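Selected chains only, in their assembly positions.
Should a chain be cited, it is by its letter among A and B, assigned in written order, with residues numbered from 1 in that chain.
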Amino acid sequence: MSIVAADNVWILTSTAFVLLMSMPALALFYGGLTKTKSMLNTMMMVVVAFCITSFLWLAYGYSLSFGDDLGGVIGSLKYLFLNGISPKDAAPAAENLYHYLFIFFQMTFAAITVALMAGAFVERMKFGAWMLISALWATFVYFPVAHWIWGGGFLSDMGTLDFAGGLVVHETSGISALVGAIMLGRRKEALMQPSSLPLVAIGTGLLWFGWFGFNGGSALGMNAQAVSAAFVTTIAAFIGGFVWMGLEWIKYKKPTSLGLFTGIIAGLATITPASGFVDVFGAMVIGVLAALICFWAVVSLKNRFKYDDSLDVFGVHGVGGITGAILLALFAKPDVADVKGLFYGGGLSQMWPQLAGIAIVGIYSVVLTVVIFKITDKIIGLRVEKDEEVEGLDEAIHGEKAYTREF
Amino acid sequence: MKKIEAVIKPFKLEDVKEALLKYGITGMTITEVKGYGRQQGHTEFYRGAEYVVEFLPKIKIEVVVRAEDVDGVIKAIAQAARTGKIGDGKIFVSNIEKVVRIRTGETDEEAI
């Protein structure tokens, strides 16, 4: 197979879309959910994680993730600083694409995964601590896990499937967010007081748009799977949003915009691992279950255990990603990509590798995050001073405020 | 001269303004404030977590009037602002010793 122009157009467009998801989409989504006095800090956490992770990706991340497999565990260092790669080369992992493009596309995935975590730590974390955590976590969690599943590592050998990042992206960041939030402790004012729901709306809309590239681009070319993945992604999104809003309406008598938007994101995150394998019907069911299960996680689970996963990274992304990776084993339809789920005659054959993958990635994320947070606490300390927290991090850390009105 | 300060529900501002104009008052200053009182705050739900807003939005109207107008103005405001439901607000009266109109330098009753 050789370079296919149309495939490269689609993946370069997809890369732009996924970049947009970090900046500005996620930055705005998280910033809008944060209290006004710390919203710039939240946005900067997202952007700075993008910068750091992208740099490490070029330095050694791509090589660790997609270099020659060493014992199923990690990639070789052959691509350090993209050594020896010429712009005209085809990608070893997708020979229809330029190598640069494959690296670039995957870079935006690495970057947003780290940035996602930030949502659990807002309004109280030292900025330097977050930078160190970003670097360590990308290196020791994301790069290896990406290798295991996407880079030819042992999980892909086991048959674990993850189309666009239910495990690699959402489970890793969601579980680590939970662990980190517990270690970091609750905010002094541990409630959600969204500075700006219109910003959350912009963020949601741009994330949805970007997900065309995230899931649709994960087909690594323009083909039936790319189209199908983009289509089912949108279906899960609008159903997730609608059902979540309905749950609120029933439970609280008030359907909220935040609920609608949260459900959309839950639908998107949940369909992600399954998006290349399920059809329209599967997507509808996944959309409904995404809303039900994530709603439960965000509303009941979190309130029961009192952890301060501030912007619900675990409840939406972690739980959603895991749920989707399991549902894949039920709803995968051979029509789409030759994978048979339980309901299409595949029995539980796909379930075991999925559960094993989820468990291994989950445990690994927990352990590594504990270690990374301990180290960071030792070197830099995790939390800002109490006064700074109450004053707001924008003033305290950055000497700025989000809005200025002259008289 | 007296200053009448009334804390009212925001959506009553238009009615109160009309009532004051009808009474013959043509100057007033208003401020967005937050009120805490017997009226319980309301509850907002963000992702299912209750968040009680204790300080409710209110409008404060300040009018400085001649002493003899105080009772009439109070009545006008109170009537226009009343809904009968808790949280309708309060009116406070205090003394003003001097008034100056900046533009002309006029003082006291002329300046109101």
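Here, a contact is a pair of C-beta atoms (placed from the backbone, for glycine too) under 8 Å apart; a residue touches a chain by one contact, two chains touch by 3 or more.
Keep in mind the model is a prediction, meaning the values are calculated, not measured.
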Chain-type multiplicity across the complete file: A x3, B x3
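Everything below uses one rule, namely that only the chains that are shown with their structure count from here on.
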Rounded Å distance between chain A and chain B, as computed from the means of their C-alpha atoms: 50
Interface residues, chain B side, partner chain A - complex: 45-49, 51
Residues of chain A touching chain B in the complex: 191-194, 248, 251-252, 254, 256, 258-259, 262, 295, 298-299, 302-303, 312
